[in-house]
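Note that this is a trimmed complex: some chains were dropped, and none of the rest were shifted.
As written, the chain order gives the labels A and B, with residue 1 at the start of each chain.
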Amino acid sequence: MRPSGRELSDLRPISIETGVTKHAEGSCLIKMGDTHVLCTATIEDRAPSFLKGSGLGWVTAEYGMLPRATNTRNRREAAAGKQGGRTVEIQRLIGRALRAGVDRSALGERQIVVDCDVIQADGGTRCASITGGWVALRLAVNKLLKTGACTSDPLMDHVAAISCGIYAGQPVADLDYAEDSEAGTDGNFIMTGAGKLIEVQMSAEGATFSRDQMNKLLDLAEAGVAQLVAAQKAATA
Amino acid sequence: MRPSGRELSDLRPISIETGVTKHAEGSCLIKMGDTHVLCTATIEDRAPSFLKGSGLGWVTAEYGMLPRATNTRNRREAAAGKQGGRTVEIQRLIGRALRAGVDRSALGERQIVVDCDVIQADGGTRCASITGGWVALRLAVNKLLKTGACTSDPLMDHVAAISCGIYAGQPVADLDYAEDSEAGTDGNFIMTGAGKLIEVQMSAEGATFSRDQMNKLLDLAEAGVAQLVAAQKAATA
């Protein structure tokens, strides 16, 4: 029933390749099927000014999409002179999600910037960015631990995300673009390795959903995130 | 236990005054306690260009906050030269929420712009904007029905929103600023008059939450939205 022939609870093939750029402190290329996101983590010695003297660190994220990552070319945001609303919304979400898994005191007064750049898009780019962004963050933090810049691990748990939705009346996991553009309701579920919730965003444009449907999507998300966390573990082992 | 002395499930006093500006096709000043939002609805004869020839209409929203709506003055966004990320995120949410209650075919190829300007802020401005924005929209649509521009009602149901969160370990409804700034988890719940869900956004920065907590907040939200819908009915009767 799904355009890709997947079962309702099937995720797309997951691939997380680490160390893909020679400059970044942490990096990976995450592929969820045809959605490919390059994630890099940059360690900066200074925390943002609002944290000066607090002893706390910060993790933030920026998101971008190459102009031809999509089926029709999007105008380059740098040329347009500003980041669109969708971009701003997504990068704020990625930053919040990753921070939820960070012990900012253990991180110390420094900032890690996670850049998520979509090389190719086929739905679910924000979730892939979070899952891959966590891997880049993990690798960068490993360097801080190795050099002794951090003495206890600032990462409290894995953070991963999946989109699930109601497609053709059925709850399905890991929507691709063909499903996403048709789904009446879809949601992004961000969870920890222990299965706790960090953020839930469910939305129905021109429709509504019930608590029962919501629960079915949460069930799918829990199972899906477990697979993503396993992939993160394999990639960063 | 709550700073305001309210019970866990108590909403702040609700006031919705309609017809507050002489120019707009629909308008109201909604007050949720000390949060005051002026909502106006403007009918435009043309739909956005991407709808040309589709027979469908559009509802969009813009959100702003007067510089001194808050305890310390915020820089005026017009002077800063752009809308901040928070503003962009909120106005996209308001627009999506309101559209979920609209039969865009019955609306016809026109656009209604709902402006939500926060006069005074004490937490929950996005939810108040949605609840008040729907009232402004209702009043504007009434004019379209009266003049025969629309022959069937484009508004399928009420749309209202409430924020609920975990404050001091307890689930509470309609967070004010004092609670919001302390809450480990908070959520915005947008629902219809019939109690169906339109959008759920739950978020925990530097923390996590369980499905059980989520369900408790949903219970509070259902009860709260019912009161808001009653207030909308009274205001637009």
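In this section, contacts are C-beta pairs under 8 Å (C-beta built on N, C-alpha and C of every residue); 3 or more make two chains touch, one makes a residue touch a chain.
Because the structure is a prediction, the values reported are computed rather than measured.
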> With 2 identical chains placed here, what is the total number of copies in the full complex of this structure file?
Replying inline: 6
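Criterion: only the chains that are shown with their structure count from here on.
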>> Between chain A and chain B, what distance separates the C-alpha centroids? Give it in angstrom.
In response: 28
> Once bound in the complex, which stretches of chain A touch chain B?
Replying inline: 82, 85-86, 88-89, 91-92, 96, 99-100, 102, 104, 187, 192, 194, 196-211, 214, 218
